[in-house]
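Quick one: this structure, given as structure tokens, is what I'll be asking you about.
Note that one protein chain of the assembly has been removed; the remaining protein chains are unaltered in position.
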Amino acid sequence: MAALNPENPVFVTYAIAAALMVLKVMGQGWMTVYRMMKSDSGLASPEDLQAGPLNRTPRPGQLELNDYVDRSRRMHRNDLENIPAFWAAGLVFVTVEPPLLLAQTLMYGFVLARLAHAVAYITKQMHEVRATFYTIGSLAVIVMALYVLAAIIF
Amino acid sequence: MAALNPENPVFVTYAIAAALMVLKVMGQGWMTVYRMMKSDSGLASPEDLQAGPLNRTPRPGQLELNDYVDRSRRMHRNDLENIPAFWAAGLVFVTVEPPLLLAQTLMYGFVLARLAHAVAYITKQMHEVRATFYTIGSLAVIVMALYVLAAIIF
Partner (left out) sequence: MAALNPENPVFVTYAIAAALMVLKVMGQGWMTVYRMMKSDSGLASPEDLQAGPLNRTPRPGQLELNDYVDRSRRMHRNDLENIPAFWAAGLVFVTVEPPLLLAQTLMYGFVLARLAHAVAYITKQMHEVRATFYTIGSLAVIVMALYVLAAIIF
């Protein structure tokens, strides 16, 4: 039986976690848009200095780095350094038929760690807090990749 | 029957859209290379200042930001913020067996929106044009993720 379908509880776990992480990544883009518009700064391209509905009162300096906006971009970058690897690792992990409890622990653990990482980043917690949640998420992905290699090679 | 095979028209839609987006992302890397070589600037690393086939006449300032080259890198970054999420969302979306017309609308809509976003970015259209296509693409991905969660949970 093919493992990659919604009758397989391990795949259901993956599908839920993957979809939640899709919403996280896309939502991060919208947080950047919101912060750009609210602070009227942190724009990305020279042509964005033209007046228009997204920029009613152009002024010099709108292209400069602004921590309020850049924080959301850094969160986005951190997401991109972790979440696509989760999508790939999780998918091949499902196909080697791991125990359901292990899959739930690693996948929902990853989701919770990434959400906690985001909260720590937005609220400017000290580096150690953010690093702890980064580590948990990273290890979950690494364990899935190693499990796949072990299951296939041995 | 497994949904993830080329006998399923929804999967065929996904495979075409996913492959086109692969070409878009990889092509963006080549646009950066082309612009770097044409403008002889916007290099990435200190060692790139050595003379060689890719840099025949090294000069100071080649590592500085150059909008012609950086525009392609910003487009690439914007792709990375959207397209991998599409690959993941689209794949799990196929497994919950959505109507073909919905899948075609969301997936080909995403592809067209991203291509239009690229054209708007290259030709330096005002921010609102680029933002409109970004929004269409982003919503297509978000709808697929929400559809997956709804299909699995309810």
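Every chain is named by a letter (A and B) in the order it is written, and numbering of its residues begins at 1.
In this section, a residue touches a chain if its C-beta (ideal position, glycine included) is under 8 Å from a C-beta of that chain, and two chains touch if they have at least 3 such contacts.
None of the values given here were measured: they were computed from a predicted structure.
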Filtering B:M26, B:L100 or B:A150 for touch with the omitted chain leaves B:M26
Touch with the omitted chain, as defined above, among A:V33, A:L80, A:L115 or A:I136 = A:L80
What residue numbers in chain A mark contact with the hidden partner chain?
-> 2-4, 67, 71, 74, 80-82, 84-85, 87-89, 91-92, 95-96, 121, 124-128, 131, 134, 138, 141-142, 144-146, 148-149, 151-153
For the chain that got dropped from the picture, name the residues of chain B it touches.
-> 2, 4-6, 11-12, 14-16, 18-23, 25-26, 28-30, 33, 43-48, 50, 52-55, 76, 80, 83-84, 87, 91
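The rule is short, and it goes like this: only the chains that are shown with their structure count from here on.
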For chain A paired with chain B, centre-to-centre distance based on mean C-alpha positions, whole Å | 17
